[in-house]
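Only a single protein chain was left out; the remaining protein chains are all shown in position.
Chain IDs A, B and C follow the sequence of writing; residue 1 opens each chain.
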Amino acid sequence: MKISIGCDHIVTDIKNHIGKYLESKGHEVIDNGTYDHERTHYPIYGKKTAAKVVNKEADLGIVICGTGVGITTSATKIKGIRATLVRDVETVRYAREELNVNVIGIGGRICGVGLIENIIDVFLETKYKETPENKALIEKIDAMIEDNEQANDETMFDEFIEKWNNGGYPAE
Amino acid sequence: MKISIGCDHIVTDIKNHIGKYLESKGHEVIDNGTYDHERTHYPIYGKKTAAKVVNKEADLGIVICGTGVGITTSATKIKGIRATLVRDVETVRYAREELNVNVIGIGGRICGVGLIENIIDVFLETKYKETPENKALIEKIDAMIEDNEQANDETMFDEFIEKWNNGGYPAE
Amino acid sequence: MSKVIIGADTKGFELKEHLKNYLKELGHEVIDKTPEGDLDFVESTKLVAEAILNKEGDRGIAIDEYGAGSFMVGNKHKNIICAQVSDEHSSKMTRDHNNASMIALGSGIVGKKVAEKIVETFAKAEYAGGRHQIRIDMLNKMC
Partner (left out) sequence: MSKVIIGADTKGFELKEHLKNYLKELGHEVIDKTPEGDLDFVESTKLVAEAILNKEGDRGIAIDEYGAGSFMVGNKHKNIICAQVSDEHSSKMTRDHNNASMIALGSGIVGKKVAEKIVETFAKAEYAGGRHQIRIDMLNKMC
């Protein structure tokens, strides 16, 4: 499979570990960054990772930040993304099988790498099992965001980055 | 406080991180090893870490291996050790407050470092609150192992290490 | 003390009742958006998120069996940041760093003691502000 991955600067090492783990299992990896430990902002990478999935350049996505909350929230706010932020294997099994999630988020400061690998294994091997009930739920979820071009709007965050670069946000 | 710490070769980096974290909070650390990534055996380090606690050279102990199971089990098998293997903050709070645990175990491949730090904070700041009920439980637990010299028997595992060195165990 | 909006689907109903009482005992005001327990997680979570957006309270808790469905529905609302949590450390950090106004819990995932500490921490913890605000601004521009 083709897997789109992304992270913030807190957990770059873990994202790199996941990339290698996926390649060792024969998957193709699209690494959306960040690529180092320089301070940056998780919505940039959550949105990029999600865009590859909704544009069908990747089959599934995996995002990581410290708790996973910020980056997974940013992915979920893209139309067509169904994401779950997991700390256990059973939730990802359910979410894939019943809600056909296409992105999972993991907290790199919450989960260790053994658990993360098991979560990823189950994410990739579990198939959606359509039922009238879960299909109706998925349709309701997908309808919540109007069609928009946010996934591919690469200038969407520029105003904030400019403000950041101009000292408009506190450094601490 | 004086904290005795130990790990196996799978999670040496995380043990080192914990050591630095404890020192940054003003605690004294007794690092019982292992000190590198060369393959070794968790009961050696669980037992050493526990011995410092029962000998009152350390106030509390922290042990780590992949899942935490092996090394925490070895610590628990020392008379006078009350240990809990935790993956959440609330269990350590309970175990310290009610069961006066003196060692915690953590799975370095199960928990991320943010969660680990929070678990350690709560372990160190929570005090035992004696009640007649929990005192009776603790006495029953402590009475389960007869007095023995295992904590300070440094040759106890020699027979197995010799067998290992002589190729008596499979390498995989 | 916080004003907490709570809601659950059918499978989260029992845990919701338990946490509602727990939060009230701690002195928080609790507004229950799903007193009947007959909704699916899309409907139950929408009620919580809309109440937060209408400023009926300052913290939202949405419960279903896994938390995964409520997490998605919460975050599909503009100006809602919803955290799916199963440990109190994440609950603290997501207030501190993400200024999350909602959490999603799975009644089949967390035990009651862990759930109590998650909601207690969430109701109490405050947003740290500072450098984190740029990320919040980015999230709030989305969807």
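Quick notes on this structure:
The rule we apply is simple: contacts are C-beta pairs under 8 Å (C-beta built on N, C-alpha and C of every residue); 3 or more make two chains touch, one makes a residue touch a chain.
Every value quoted in this text rests on a predicted model; they were computed, and no experiment measured them.
For the omitted chain, the shown partners it touches in the full complex are A, B, C. Within the set B:Cys7, B:Val29, B:Ala51 or B:Ile110, the residue that contacts the chain not displayed is B:Ile110.
Taking the complete complex into account, B:Val101 is the one of B:Ile64, B:Val101 or B:Leu115 that touches the chain left out.
Shown as candidates are B:Val11, B:Val54 or B:Ile78; the residue that touches the absent chain is B:Ile78. Chain B meets the missing chain through residues 39, 41-44, 47, 66-70, 72-74, 76-79, 82-88, 90-91, 94-95, 99, 101, 107, 109-110, 137, 140-141, 144-145, 148, 150, 156-157, 160-161, 163-164, 169-172.
The chain not shown here touches chain A at positions 87-90, 94, 114-115, 118-119. The missing chain lies against chain C, touching residues 65-66, 106-114.
Just so it is clear, only the chains that are shown with their structure count from here on.
Averaged Cα coordinates give chain A a centre that lies 35 Å from the centre of chain B. Computed centre separation for the pair chain A/chain C is 21 angstrom, with centres defined by C-alpha atoms. Shown for chain A are the residues in touch with two or more other chains, namely 66-67, 107, 109-110.
Touching of two or more other chains is recorded for residues 87, 89-90, 93 of chain C.
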